[in-house]
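Below you will find the structure I want to go over with you.
A selection of the complex's chains, in situ.
Chain IDs A, B and C follow the sequence of writing; residue 1 opens each chain.
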């Protein structure tokens, strides 16, 4: 029998161990303890976040599938739903960035097709230390390579994403991946195992020792010295196997052969079988002797917790088993019946006829204790001021060029060119064409738009307002494309929640997220939590990443972020109240993070975004681009670069000049261009200042005197600052 | 015109190619399963893009041995029109239906980019609807697209007019010899190219230049 | 003095080798039976002034020690 000490080494507390003994009425054996330790890990049980997550709104008129299944989904009309979810693969990526990021993509794709949706898009959300650090460059290069390798090979376009570079991610990078899928509403499949006597079939890759201990060790422990001994657990992805698995799963579904379907993710067979049994309120018998193995001599507990990739589990009626196996054979996917649905409400593990573990399913899935957090706002700043890279008295032109070249603002083209954004022939707006990616839907003029956003530094300044800003920036991106938000997914990347200051960040951020969602009537359809993102240097910036899917009535009118027509008027629209503290310029100057951001009138922002969206949908605007990092002038410069055309603008003089030009308030300001008449009509619905005119080969700014005159070529050169990282 | 689009395990742009073929007026298109040697009477074969067999070992190396390829080889030898796009181009080179080979891009990375390609030789079966010197905007997306052939082969390709498409000035994304983007066999009935014409057939995508390759095939077939 | 050296990099035992699996699956279709345990790795050949540096180069650059083993072989 394993000891309490071993249970603790597996990540359980002594109290949790006692509770397990109580629940099963005896001491757990090795198989049972391995399974419990994973099912009761932070990763599977959400024991430090579940209570908080319950405060998020999960109802909405267009909701098709809420949190709880492998992915959530929204109704996009004509009987179609779009499923989506974002998930973290931070710690595996810190250990082995190429495979970590690749398997992160593989995992989120399986969540999508596990509910019967065909994956149609991937987005990535990345955080690294400053690119001046060789380690950050290595992580960036390999994570991007891994995402591209997997997504490109499986034939799902990667249509968007985001990347930020900040010191606090130096030792703990973030790699979050989001996927979208398309399905007929009536053909979604659930993961609930039902039908006593039905067969349980494992199909896909064989099982090896990959990721053994991964879920409890890699996903829930702080990284630090001695990481090397965690390394043999690295999982390697095989996108070719995933592609076959995907096509095979969808064909099984189409032929009506599946009673239930579930992917194998963290904690492998343990969590997938326990979840299926729990949802169906049944028991499951699993014979590990029938699991195809890649390595000799694997122990039963190893088979139960292996995180080998590219595997699925399904329930099938015995009479249909042969047909199911034939479809798997056609796709060259190995499949084997490994067990059966029972009425025992227990997960029973067998080796042949011998029973080697028996655990009540409710104990595994529902009985892990949920903890209240001890919350305390920090008395002083948690994060050091960033190192200054720009002198305080730099001229507006110097500031503009420095910002345009700053790692957080420079063009992401060297990243997204490594991703296939076109496969599947739905892409209407690719990266850098619009603020949100836009996909056409089948057999209709309608389409969807999607964006993923979240600035950890802003959240570090003010977790409540920063989280609201993440939502607003995302909805602003959708508005610029002409899309109305339908549903939201999120990934909460935070430090150790057992520390009161981190607990405060988490609590405040979730409160902000919930308030923003309610203000926008957008339900949270699902998400993911990644805690303990800390290193010896301290915690990461608190980083809630928000992904929103919206709809457009007419994809042919999807918005563009770049100016398109010489002679158009340029305006700033929206209740934009820029401020410098916490801005990208403040970072370049090396300013301390402020304790708090300016409050936002969310209702006013929503009204403004609706006006922008309506104007885009009506075809009134030539371009629309939200004012984000770097402020107004950076947004104007981005619109120039996006359309390869200059602009001449004028702003009022005054003491506040730098704040006007470079101050930030995410999601509330928009740089729009169009005819004078169109902008006047927009001005009737939202506050709007005409700034100048589109045209020429330069960006020219005057404010009583000539302040800026830079050519497009100069801007383009500065904006290309990330290219050398991928030379 | 009845197009057949081959589907290997790991094909990704098969449905895209199918949809592109179906845009050709009067044409129909169907998928051809790799394990089925029967071409089901199609009048032209498209080997689509993707990562057949994961592109493991060497791009296109494993796919060329599938049952359907045996039939495609016979079909090509009998004069049938065969178009290979990206991974399909790689497969046709490996199968010996086209000269040369495709090597890893000079920058070793996957590149997804809209590029300009110049029509070097119009009025061929795959360029019937184009004019010499015309510039087409078509995306590339690949990791191994650097066309290579020994110097003597390159010379004869140039001399015999087998080079149909070249990357426009400064647009060579991968280091291909002589900026070659697409070549035919000596008989002119087998054509391989790295750019993806099936991703330039819909106005919403920004370009419809790629459709000309599919309509050319239909016209050449008569 | 320069030495020509050869480094073999192979997937670590137990680590998934998708390429090896794909090759093994393909061979019967080509009419070759009786081939098993196929593994695909990398071969690196180079000229080096100080061969004593080679193990360090392998660990830092040529192989990924998390998922790969390397072997340095001297030229015949």
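Odds and ends about this structure:
Criterion: a residue touches a chain if its C-beta (ideal position, glycine included) is under 8 Å from a C-beta of that chain, and two chains touch if they have at least 3 such contacts.
None of these values were measured; they are calculated from a predicted model.
One representative per chain kind is drawn in place, while the complete complex holds these chains as A x1, B x1, C x2.
We adopt the following convention: only the chains that are shown with their structure count from here on.
Of the two chain pairs shown, A-C and A-B, the one joined by more C-beta contacts is A-B. Subunit B and subunit C have centres, each the mean of its CA atoms, that are 33 Å apart. Inter-chain spacing, taken between the CA centroids of subunit A and subunit B, is 36 Å.
Each of the following residues of subunit A touches two or more other chains: 238, 240-241, 332. Residue positions 18, 22 of subunit C are each in touch with at least two other chains. Partner subunit C is touched in their complex by these residues of subunit A: 95-96, 99, 205, 208-210, 231-232, 234-236, 238, 240-241, 294-295, 308-309, 332. Put simply, subunit B touches subunit C in their complex at residues 53-54, 56-57, 62, 65-66.
On the side of subunit B, the complex with subunit A involves touching residues 9-13, 15-16, 19, 35, 49-51, 53-56, 107, 109-113, 139, 141, 143, 196, 198-199, 202, 204-205.
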